[in-house]
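Sharing a structure, written as structure tokens. Questions coming.
Note that one protein chain of the assembly has been removed; the remaining protein chains are unaltered in position.
And then subunit A:
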Amino acid sequence: MSDSMILLLAKGAWETIVMTFVSGFFGFLIGLPTGVLLFMTRKGQVLEHKTFNHTISIIVNIFRSIPFIILIVWMIPFTRALVGTSIGVEAAIVPLSIGAAPFIARLIENSLIEVPGGLIEAARAMGATPFQIVYKVLLPEALPSIINSASVTLITLVGYSAMGGAVGAGGLGQIGYQYGYVGYDVFVMNTVLILLIALVFIIQFLGDFIAKRVDHR
């Protein structure tokens, strides 16, 4: 393999990692509060609110049903307004974050549902405010499960970012697409695959490791 090819792959791998983790971060920034709100406004919960819950739920479902490849294109005007361009890593992070957020919101909601109701009741009986219930009871108790959700999300984002590569997002996906699909260079294509597989394995391993460390159940 030529030096320039190694450099290209290294750059691609770095771009994929940046896209995955940065959009994962922004995805959580939007998805986590949304998931918490989805849970807290559910029937029988502390902030029960039917209309509010249904509205968010519908928005989440709409965004979850848009195929990612279409979401990228559909969001181009918004992306351009936000980061000034519609190609490259920065531009890809916008639809990736928006694509991941509703997915994360549902995962968070499900993690919170698993927290035993008695704990919320005990906290209410001790005079905890809804906000205290969220950050002192719900999130710490659901942490192992939330970390598992984070691994699932990041792995999904690795796939999404590769998909974005096909429309100019950069990263390993774009290299795989150009050298594999367009040029049919088997060697480069397989190297890209191996790098992607390695990335997924590392994320899963780290996720499992951390989840286990914080789990005292």
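In the analysis below, contacts are C-beta pairs under 8 Å (C-beta built on N, C-alpha and C of every residue); 3 or more make two chains touch, one makes a residue touch a chain; residues count from 1.
Keep this in mind: contacts and distances are computed from a predicted model.
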Name check vs UniProt for the chain missing from the figure, options "Sarcosine oxidase subunit alpha", "Acetyl-coenzyme A carboxylase carboxyl transferase subunit beta", "Molybdopterin oxidoreductase" or "Methionine ABC transporter ATP-binding protein MetN", returns "Methionine ABC transporter ATP-binding protein MetN"
With the full complex in mind, choose from A:S57, A:Q132, A:Q178 or A:Q204 the residue touching the hidden chain. A:Q132
Just to verify: which one of A:L71, A:L143 or A:A166 makes contact with the chain not shown? A:L143
With the missing chain put back, which residues of subunit A would touch it? List them for me. 116, 118-119, 121-129, 132, 136-137, 140-141, 143, 214, 216-217
